[in-house]
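Following this message is one structure expressed as structure tokens.
Every protein chain of the complex appears in place save one, which is left out.
The block that comes next holds subunit A.
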Amino acid sequence: MAHDTPTVTRTSAQHEYYKQNNKATMQKQVVNFAIMIFLTLVAFSLVGAGFSANLVLPIILLMAGVQVVLQLYSFMHMEEKTAHEIGVVTMFMWTGMFFAFLMILAFVTIIWWNL
């Protein structure tokens, strides 16, 4: 039976278009990646500098939140408004985060603080 590999042919205009597109995405990703590295460095140096834990902890948590959003929107393609069924994907992401938040809330309140 036939086992040919399908090949995709593109016109040169299409080719140019994709090339442009890829370049733009690449730039954006490199910038975001740099920001993420920077945030990580800040986090480590805050700890290294020996500031009080009451200051360092909230800042690190905040930056962790920023990192998550950056990760989702820049590397996991959630910013692509026109992407196929992006609404469903976004809905799933936020539902998942809501459940995770609920779990953390429950753990903190009924296991560790013992309300």
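Everything below uses one rule, namely that a residue touches a chain if its C-beta (ideal position, glycine included) is under 8 Å from a C-beta of that chain, and two chains touch if they have at least 3 such contacts; residues count from 1.
Here is the rule we use: contacts and distances are computed from a predicted model.
S.K.: Considering the UniProt annotation of the chain absent from this complex, which name among "Oligopeptide transport ATP-binding protein OppF", "Biotin synthase auxiliary protein", "Cytochrome c oxidase subunit 1" or "3-isopropylmalate dehydratase large subunit" applies?
M.R.: UniProt lists the chain that is not shown as "Cytochrome c oxidase subunit 1".
S.K.: Which residue among A:Val47, A:Met76 or A:Leu102 touches the omitted chain?
M.R.: A:Leu102
S.K.: Going by the touch rule given at the top, which residues of subunit A touch the chain that is not shown?
M.R.: The list for subunit A reads 1-6, 84-85, 88, 92, 95-96, 99, 102-103, 106-107, 109-111, 114-115.
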